[in-house]
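Some notes on the structure that comes next.
Shown here: the complex without one of its protein chains, the others still in place.
By letter and in written order, the chains are A and B; residue numbering begins at 1 in each of them.
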Amino acid sequence: MRFTKGLMAAAASLALTFGAAQAQDMMKLKIGTEGAYPPFNNLESDGSLVGFDIDIAKALCDEMKADCEFVTQDWDGIIPALLAGKFDAIIASMSITEERKEKVDFTNKYYNTPPAIAVPKDSDITEASDAGLSGRTIGAQSSTTHSNYAEEKLSSAELKLYPTPDEYKLDIASGRIDAVIDDVIVLSEWLKSDDGACCKLLATLPIDPVINGEGAGIALRKGEDELREKFNAAIEAIRANGTYKEINDKYFDVDVYGD
Amino acid sequence: MSYVTETLVAAQPAPPPPPKAWAAARISGTLLMLFWIAALAGLVFYLYTAWDIDKIERYGPKFLSGLQTTLTLVGISIALGAVLSLPVTLGRMSKNPVIGGLAFAYVYIFRGTPLIAQLFLIYYGLGSFREQLQAVGLWVFFRDAWNCALFAFTLNTAAYQAEILRGAIDSVPRGQWEGAEALGLNRIQTFWKIILPQALIVALRPYGNEIILMIKGSAIVALVTVFDLMGETRRAFSRTYDFQAYIWAAVFYFVMVEALRIVWERLEARLTRHLKR
Partner (left out) sequence: MDSYLTLLSFGDQGWSDEIAWGVLVTVTLALATLPVGLFIGFMIALGKQSEERSLRTAADIYTTIFRGLPELLTLFIVYYGLQIGIQLILKLVGLQGAIEINSFIAGVISLALVFSSYASEVFLSAFRAIPKGQYEGGYALGLRHGTVMKKIVLPQLIRIALPGLGNLWMILLKDTALVSAIGLTDILRQTGIAARVTKEAFLFFGIAFILYLVLALISSIALNRLEAQGKRGEQRQ
C-alpha cells in the first residue's frame, strides 16, 4: 500500500516537472569555446570569458531567446567534445573547411579575416613565402587552418605545433622559432601589447579558400538543421539591426565580416 | 609379475578424471576470456572498417619516422644516462657527507618529481633564461626541443640507473671484496673485474624495466613539439579527428614494449644459465 502510494507520488511529481519544463520555452544551449584565443575568446584570471566570439554568442542567444551557458574546452579536443555531446555548438573562431564539414555542420560565417605571419623585430626574413622562410622554423597552433597552411604552402620551413597561441608566443619571444602564423587580428592585438614587443608583423597572407575556408562559423553536430537555421537567422538579424557593428567596433578598427 | 597383479586383478586403464565443475572461477574465467576475444575481434573489425588507404599513405611514413625518433631519443638518453649514473652511484656509496648528500639530493629530486614536470622545467624554464644561456654559448643546444628532451631524459634515467646499480653492487657479498683485497687487488681493479660483472647480472632485470619505462615515458615529448611516435599520432588526430590514429599508436607501442620485454627475458635467461640448478 505504502509502495504504491510512493509510486503515485513519484509519478505525479515527474508529471509536474515535465509540465513545468513545457511551460519554460527558453531553449537551453551549451556553447563550447576555447578561452585562449584573444581577442576573440579569452579566459580572464578571475575565470570569466571575454572576447568578440563571446559577445557575438551572447547577442545570438538573445536573438534566439535561448539560455546560453559557456563551456571551455581545449582546442585539440573541441570537435570530439561537441560530437560527444559536451556542448551543442562551437563558437570559437572555427573556420569553415571541407575537412571539418566531414565531421560537423556549420552555420553561415560570422566573420572572415586573413592569416598573417609575425617575426621577431630583428629578424632577417623579408618575404612571407615558401622561399623566404626556407630552412626556418615556423610555429602555429595545432588543429588550425593556419597550421594546415604552413604544412602545405610553407613546406620548406620546419613546422612546430603548439596547443595554444600562448605557447608559440613564449617560444618566439625566447627565439626558439623564427616565425609564427595565425589570424591577422590575433597577431596584431598581440603585437600591440607588452608581450608582443619582441616582434613585428611580416605580412598578411591572401585567404586561400580551400585551406582557410569560408570564414569563421558556428560548428554543430551533423543533422541539427533546426538549430542551424535558428543560428543563421540570428546572424542575419544582428547584422541587420546594428548589434554586429556595435560589437565589431568595440574590438576592432576594421570590419571583420569580410565579403 | 606376481600372482596378484596378473591373475587376481586384471590390468585396467586409469579412472577418468572427474568432470570439471562450473565453479565461479571457471565461469568468470570463461566470461573474461570471451570479453578479451570480443575486444580483439572488435579492434580488428574497427581497424578494418576504418581502414582508409589515403590516410595510411599520408600518415604511415610519418608514424614510422616518429617511431625512429622515439627509438633514437630513448637509446641515446639511456646510454648517456648509464655513463652519468656511474659517478652518481659512487657518490651515493661514498662516506664523504658532502658528496653523499649531493648525490642523494640529485637522486631524490629526479625520482621524486614527474618526468613531465622535469621536461617542462627544462624546456620552458630554460627558455626564459635565453640571454644568460646565449652569453655562455649554450643557447644553441637548448634552443632545439629535441635536445631539451634528451637532456631531461638523461638526467632522469641517470638517477634511476644509479639506484639500480647501487642496489646491485650492494647485493654482491662482502666476501668478494674481502677476497679481492686478500689477493692484493686495488679498489679499482676489484670494482671493474670482480664486483661489476656480478652486479650487472643482478641489475639486468631492473635495467630492462627501466628501458621499457623510458620508452613509455618518452611519449610526453609530444607535448613540447617533438614529433616522436606520440607527436605524429597527435598531429594525425588533429588533422583527421579519426580515433584510429591512437589505436595504431597503441599497437606500435605495445609491439615495441613486448618485443623488448621478450628479448630481455631471453638475454637474462642466457646470461644467468650458469646459476640454474
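One rule holds in what follows: contacts are C-beta pairs under 8 Å (C-beta built on N, C-alpha and C of every residue); 3 or more make two chains touch, one makes a residue touch a chain.
Since the structure is predicted, the reported quantities are computational estimates derived from the model, not experimental observations.
Among the residues A:Gln73, A:Thr113 or A:Thr145, only A:Gln73 touches the chain that is left out of the figure. Only one of the listed residues, B:Val44, B:Ala135, B:Ala250 or B:Leu267, touches the absent chain: B:Ala250. For the chain left out of this panel, the touching residue among B:Ala41, B:Leu121 or B:Val263 is B:Leu121.
Note on the undisplayed chain: of the listed residues B:Thr113, B:Ser171, B:Gln189 or B:Thr272, the one touching it is B:Thr113. Taking the whole complex into account, chain B touches the unshown chain at residues 23, 25-26, 28-30, 32-33, 35-36, 108-109, 112-118, 120-121, 124-129, 215-220, 222-223, 230, 233, 237, 243, 246-247, 249-250, 253-254, 257-258, 261. Along chain A, the points of touch with the absent chain fall at residues 45-46, 73-74, 77, 80, 83-86, 164, 166-167, 170, 173, 195.
Note that in this section only the chains that are shown with their structure count from here on.
Against chain B, the residues of chain A that register as touching in their complex are 76, 79-80, 99, 103, 142-143, 147-148, 160-163, 170-171, 174-176.
Note for the complex: chain B touches chain A at residues 124, 127-128, 130, 139, 143-145, 223, 225, 234-235, 237-241.
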